[in-house]
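Missing here: one protein chain of the complex. Every other protein chain is in place.
Going in written order, the chains are labelled A, B and C, and every chain counts its residues from 1.
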Amino acid sequence: MRIPIKYFGLIAEITKCQEETISFSGSFIFELLETLHSKYPELKNNGFQVAQDRALVTVETRLTGEEIALLPPFSGG
Amino acid sequence: MRIPIKYFGLIAEITKCQEETISFSGSFIFELLETLHSKYPELKNNGFQVAQDRALVTVETRLTGEEIALLPPFSGG
Amino acid sequence: METRTPKNVFKQGAISSGFIGDSIAKHQAKTSIGAHNIFLGQVRADVIGGKIVSAIEFTAYEAMANQKFDEIREAAFQKFELTCMHIFHSLGTVKAGEICLFVFVSAPRRKVVYKALEHIVEEIKANVPVFGKEIFEDETHQWKKN
Partner (left out) sequence: METRTPKNVFKQGAISSGFIGDSIAKHQAKTSIGAHNIFLGQVRADVIGGKIVSAIEFTAYEAMANQKFDEIREAAFQKFELTCMHIFHSLGTVKAGEICLFVFVSAPRRKVVYKALEHIVEEIKANVPVFGKEIFEDETHQWKKN
């Protein structure tokens, strides 16, 4: 499965890119996160939430192939 | 004692004036009100508060000779 | 005895949107402010007994009202951690759709401004001797009740 991923704020600083597409054989968010943690070890030290298709999901959520986003703490307003 | 009296809103409509000075021999607000009720019988049907020297007072308050005001319900804003 | 002279809160006629915009702009120099909260009272074209309110004509016991506004302002500064506070109220005729009350509070952080603004507006409504005469389109009137 090819999964489009977006990064924001501090997370985009760590990944040094705002979006990328990752080829990946797992089925769950937590598997994807393992792959991303290997690729970007510094991610481990920073809290973030995960969205799939623009809605927050838990790590046990099944991947649908739709857009994933890694969202650091919100700080609007 | 000569007492300056101000009327506002609906009360000024009843008295047909916005202020007047009344010569008066009593000592308390309730005595002044009796006089005003005789002069303006229609006052009896309308609620109002009384201020002396720009502060609300009760009918048992002693007159000081300072300005009295008859204030119908507040409706600012 | 109160010796300082309270500020005059009253403005003749409606409070314009330009005046409100300018008041907001003036706060850009105050860079410790993080949150503003503004209340605006607008004259409603209420239908009462089949007649439409076209305007409210405001009168006030001005000396007492300005003193009350001053007390409300001072008490609010004591009670809430505010950077600044402004209150303006119309006198005279304000047409339906126009603004007759403008209360503006500012603080470093937002949590305080909600409570402060509500408190100030409710105090004004309850304790300031201002009287609104609702003028109908046929020029009859009735006295507004809050």
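List of remarks:
Heads up, the rule we're going with is that contacts are C-beta pairs under 8 Å (C-beta built on N, C-alpha and C of every residue); 3 or more make two chains touch, one makes a residue touch a chain.
Please read all numbers here as calculations on a predicted model, not as lab measurements.
When the full complex is examined, the chain removed from view is found to touch A, C. Residue in contact with the omitted chain (choice from C:9, C:85 or C:117): C:117. Residue-level contact of chain A with the missing chain is found at 6, 8-10, 51, 54-55, 69, 71-77.
Residue-level contact of chain C with the missing chain is found at 17-18, 20-22, 24-25, 27-45, 96-99, 106, 108, 110, 113-114, 117-118, 121.
To be clear about the criterion, only the chains that are shown with their structure count from here on.
Between chain A and chain C the centroid-to-centroid distance comes to 49 Å (mean Cα coordinates, whole Å). A separation of 26 Å divides the Cα centre of chain B from that of chain C. Shared interface positions of chain B, defined as residues touching 2 or more other chains, are absent. Shown for chain C are the residues that touch two or more other chains, of which there are none.
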